[in-house]
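The other protein chains are all here in position, but one chain of the complex has been omitted.
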Amino acid sequence: MDFDIKRLGFTLLGLLIVLNWGLLMNAFMRKIGARVARRIGIPWHQPWIDLFKNYSIRSQITHGLMFYLGPIFRLSGGVGIFLFMPMIITGDHWLNYSFQGDLVLIMYFQFFGMLGMALGAGEGGHPYSAIGISRGLSQFTTIEVPLTLAIISLAIQYDTLSLADIVRAQQGGFMHWSMWTNPFATAAGMLAALGTLGHSPFNLVMAPNEIPIGPPTEYHSTFLGVLQSNGAILHVVEAALFMNLFFGGATNWIEFIVKTFLIYFWSVFVGMVFPRFRIEQSVTWFLKVPLVLGVIAVVMFM
Amino acid sequence: MVNPIHIVSIALGVAFALGFLGKRDKLSLGLVLSTLAGMVAISAGWFIHFLNSSVEPLQIFTGGFKPPFAINLQMGLAEATFTLLINVAGFLGAIYLTKELLKTGKNMMLIFLVFILGLNVMVMTRDLFNLFVFSEIQSIALAGLIILDPNRKSIPSGFKYVIATGLISSFLLLGTVFAYYFSGTLNIDFISQASLQYVKGGAVAVFMVILAVILELKPFPANGWALDVYESAHPGIGALVSGIAGTTSLFVLYKLIPVAPFISDILITLGLVSFVASNLLGLSQTNPNRLLGYSSIGQLGLLSATIGMQQLLGDKFIFIALTILISHFFAKAGLFWLSGIINRDDIKDWAMLRKKPILLVLFGVFIFSLIGFPPLPSFFGKWSLIMELSAGNQYMLVTSILIGSFIEGIYLFRWLGYAIKLDFSDLPEFKLNISKFLPTLTWGILLIATGVVASAEMEGLSGLSYWPLIFIAFIYLIDELPIYIKNTLSIAGLAFYSWLTLPELYYTDMLRFIFMGIFLIGGILTLIAGYAYKGKRRGFYPVALIMYAGLAYIIQASTTLEFFFGWELMTAGSYFLIIRGKKSINHALSYMLFSIGGAYAILAGFGITFAETQSMLIASLSQLSNMVPLVFILLAIGFMTKTASLGLHIWLPGAHAEAESDVSPMVSAILLKAGVFGLLLLMIAMGNNPQIATIAYYLGWLGALTALVGNMAAAFQEDAKRLLAYSSIAQLGYILFALAMMSHLGWLTAMYYSINHFLYKAILFLTIGAVVLKVGTHSMYKMGGLIKNMPLAFIAVLIGIIALSGVPPLSGFGGKWLFYNAVIDKHWYFQGIIVFFSGIVAFLYLYKLIYSIFLGQLKDNLRHVTDISLWFAIPIYILIIGIMIISAKPEWLLQPLGKMISQWYPNGALAWNGGLATSTYGYWNGNGVMITIGIMFTTILIWLIVLSRKAQKVKQFNIVYAAEAPQRPETTHQSYNMYAGYNKALGWIVAPKITEFWNMMSDWILSLAHFTRLIYNGNGQRYLIYILGYFVIIYFLVF
Partner (left out) sequence: MTQYLSVEFIAMLTGFLLMVIGVWGIISQKNLLKIVIGFSLFDTGLNIVIVSLSYVKNSTAPILDKAVEVSDAASKIADPVPQALVLTSIVIGLGVTALMLAYVMRMFREKKSLEINSYNELKW
């Protein structure tokens, strides 16, 4: 593999953009949540303050090696998805390292961070970590079903598994988007997105936090900073994934920001309206309407 | 050459002379033994004489007249063989009974001699009335022998025996006289020339004769009297009744068939009914002698059916009948003798055999011989029988023979399991009397020897070398040496064989190279772990090597016979490996039953192939044009019992979970691949047939569902090894699914998965096995927090689960990527979705595995455990290196695989550009991804180290835990029933419906067996009614 300094530079720049955009979206989310609950909420720059503070704290504890590596896996997972995902489709600058692997790589690389984080939290020894992880894994199994159906439907439709090619095939106007050409896949995918983005009603995974203890309390200071960075990046790239799949991708950063914002806030708005599912409810929910939509999407292109 | 008439004369002479010896019992016994030895010598002389030259049989005329005016005896090769068998058995049987004979005195010796004499004449005579006389003499003598050991049981059963045989021989007499009336002769040859079956009354006459002989063979259900004799008489007598009296009756039947040729067809039916029914009834027996009686009657049924099939079997008849007969002859007598040695009334007490391990080995040889495992003679007999019957399109017969054999396998292996596994500490010590041991040992050795002789007679077995088996025998002989010697020798043996075979295969046959590599290299690696064990580990190495030899034979086989030989050898070896586990008794049995069932399906499939193509080459499978789907299904079922596909999987979890730590990887990572190899061979041979595509479609679904159920069940396990076992089921489901796609990418996936599964499942099972050895439990919730004590094990499991889960950058991802492409390419979307779904379910159990054992809370009792044994770590880390290489350079593996698969499926191959693989749909650069992720991970790691270099290590309970402090690790370790919510949502998928189904089947069969055996109500009169009824019913069936 030839070392390409220009590509690395653009990629790092993209990462910076995505990180900041993610932090800003976080602030928006919390602001909206506060306003819905008739509170004032945080200032828009609060995430940067938090991040800066966390990275600056110099008193840290660790439960062991795996505990220490957990956040690293987590952030690597987020950054990795970013690396293998084309951001802006025009030109070659913002395709990152998507030439190394296709959609399947992105699908499976999601697990890298999850698994590493789960292991790290596991070594923390806190029972609530394990409870949260077991719920998260359970829920994730069925979220993937409609999502995979949607992706397969797209792969048949566009005859490719390359995300960049899928985006290219949607260029040429609104009418070429998968949303329009493959509405069932889009519907299934966007319902699955509610699960992957992890807001209510599918946030039982993080519920142990609300009893104000649990993994995030174990992971404090620098570790928390790493996790927050990852959260910001991951939210954007997850949204970017759906954007690329269903909404024609982005040809410039403005388009990127608008689309990811809308996709992300689709889940935030749903979360504001709907109460939380119990775990067995959320597990089975994805096997009902989203599954049927996904099946229809595949059947349409068989 | 001594005239065979002297067999009669010296026996009679000595019998009379005994009367003059007074009370000198020892002298009498000596005389009897030397007489028997003399009889052996005479028949042996004739046997050798006839063996070396094909001369006409010798006719002996008594009274100076030629038949039909006088009685004549005949001595040919057949008679010489049978008298030899009778006399040798008589001689050894007398030695065996030395103590009893001395106790009862010379009258019993006299009777014994007369009994043997009667049998000899029955074999040699060509005169019907003479036959009647000597069969009466023989049965009166036997009636005397039954009360060699007079007790409350044997006396009434002797009475039942006398009245039953009295009735039966009256039929014989009546038939004989009428046959004489209609033909004017008593000579068998003349009667058969007279063709009495065309004369109205004559047909009835010969019918009576032949039916009397059939009744002597104790057909179901007219055999209650015989069962009682088997149960109550001294086992030494039981051995004679079952072994030589039965054999003689069979020979008489064979001799008399020409007299009443019309009986052949019905004889087949009667024999097979008896075979299946007796074996069925054997299922509910607990008394060893009665059980042997049922088994004996079953074998006699099979053999009399074989005699009825003489026309069907053609040239092969002698070979088939003789091999099966000899197996029965040696094995049944041997088993009765063993029963006499330990002298217990319950088969569960046979665990006593373990006090003298050589007896257990003999027991195993006898049992395996009855079922027909290689290299014992009945294996070849049954093989040829099935082949010839299939060639004659007698599929009903094939089916019933296989069903009967299967049922026989159930109780024989249950029994063997008892002997191998049950606790024997409460059972009494016993002395191994040399006079009882020697005959039994001789029989065992002769059995193996005849097997070797029989194998030399087989066509299509020339490709196999016997050297591995000789090596194994050598390893068995040095079983008393310490582990490290045997282990080193075994590894050396496997290494030598690898060196012998692998380089050549690499250049000639990639497919076989890969599987041979998995089998042999995997064998070496798993054996290395054996150094961790202490002591002698008796019996482990021979059986492990038998399994590996079987696996190697499967690869090297070029004919179906060689393949089946290897297959059965592997089954036998793995059975013994599995049953070594502490609680494995039932699991080993169900493994064996599924294996036998599968093996019979394979046998039937090969039979049909042979029938059409007249060739035993494996390649002939591809020339088949009729019944292709049936053959395919039969063989696929056979192979899928090894891959443990859904429905045939219930044996696996227990068998793998309870096996010893280094056996689990052998039977999981390595053994299951034999099924994959079989399926591959099958699909390569038959894949072009359009009908197969439909079946493969359903196999695909089956594979997908197997994957789902396997993974989901794994997620709900609390036992670490059981979890891995279910995971194996699922992984083999993926492989089945991928194979069934029958496309380039599908097979590439299957091969890639096979190799990968070998690597990571061996790592996981070895590691977990090593951990189990240290912590002493399989239950994960009893472990926890072991990462600090066992970093080596943790890293190994971590790599293992990442590779298994398919998370990039390790090798498992390649499988997933191939899967997506293959599924889309094949348009199997919905099956594919199930497979992907189950792939994600795998995360549940993988996390549970690593978390429950290594993370979470360390238990107090495990604070001082140390890391896994180095001898386990060595193979584990060698395998990890393998995974790393495949992960970093997948093209090194995928390119040769692709080239290999292109010979069958040239379309749809991956295009390679350096490390970048491109399919029709996607692309993947394994090497690049590895580097990218590596750099990124290291960067982030360095960054975090810079930021938090001073992180302070805290103690186990230093966690934020509401307002209370966690006190006990047990209450803080969240592991038991970890996925309760998931179980509530989707647990219905793994409701044990299939296990319930099989349990229902077995309950049903057992209650059928129980109800049917109630016909034997113990009343001698009832037994006579059965005999009469049998006679009448068969009469109306024939005429």
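Note that the chains are named A and B in the order they appear, and that numbering of residues resets to 1 at the start of each chain.
Everything that follows uses one rule, which is that a contact is a pair of C-beta atoms (placed from the backbone, for glycine too) under 8 Å apart; a residue touches a chain by one contact, two chains touch by 3 or more.
All values derive from a computational prediction rather than experimental measurement.
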{"item": "Visible chains in contact with the missing one", "value": "B"}
{"item": "Contact with the hidden chain (one of B:78, B:174 or B:773)", "value": "B:174"}
{"item": "Full-complex contact with the absent chain, from B:61, B:129 or B:871", "value": "B:129"}
{"item": "Selected residue (touches chain absent from view) among B:318, B:500, B:942 or B:1025", "value": "B:1025"}
{"item": "Chain B residues that touch the omitted chain in the full complex", "value": "129, 133, 136, 140, 143-144, 147, 150, 152-153, 155-159, 162-163, 166-167, 170, 173-174, 176-178, 180-181, 186, 224, 227-228, 231-232, 284, 1013-1014, 1016-1021, 1024-1025, 1028"}
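As a convention for this text, only the chains that are shown with their structure count from here on.
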{"item": "Centroid spacing, where centroids are CA-atom means, of chain A and chain B in whole angstrom", "value": "54"}
{"item": "Parts of chain B lying in touch with chain A, wherever the complex brings them together", "value": "785, 787-788, 791, 794, 798, 802, 805-808, 813, 816-817, 820-821, 823-824, 827, 829-830, 832-833, 836-837, 840-841, 843-844, 847-848, 850-851, 855-857, 915-916, 920-925, 927-929, 931-933, 936-937, 940-941, 944, 947-948, 950-954, 956-962, 972-975, 978-979, 981-982, 984-986"}
{"item": "Of chain A, residues touching chain B in the complex", "value": "1, 55, 58-66, 68-69, 71-73, 75-76, 79-80, 83-84, 97, 99-105, 108-109, 111-112, 115, 118-119, 122-131, 133-135, 137-138, 140-142, 144-145, 148-149, 152, 155-156, 159-162, 211, 213-214, 217-218, 221-223, 225-226, 278-281, 283-284, 295, 298, 302"}
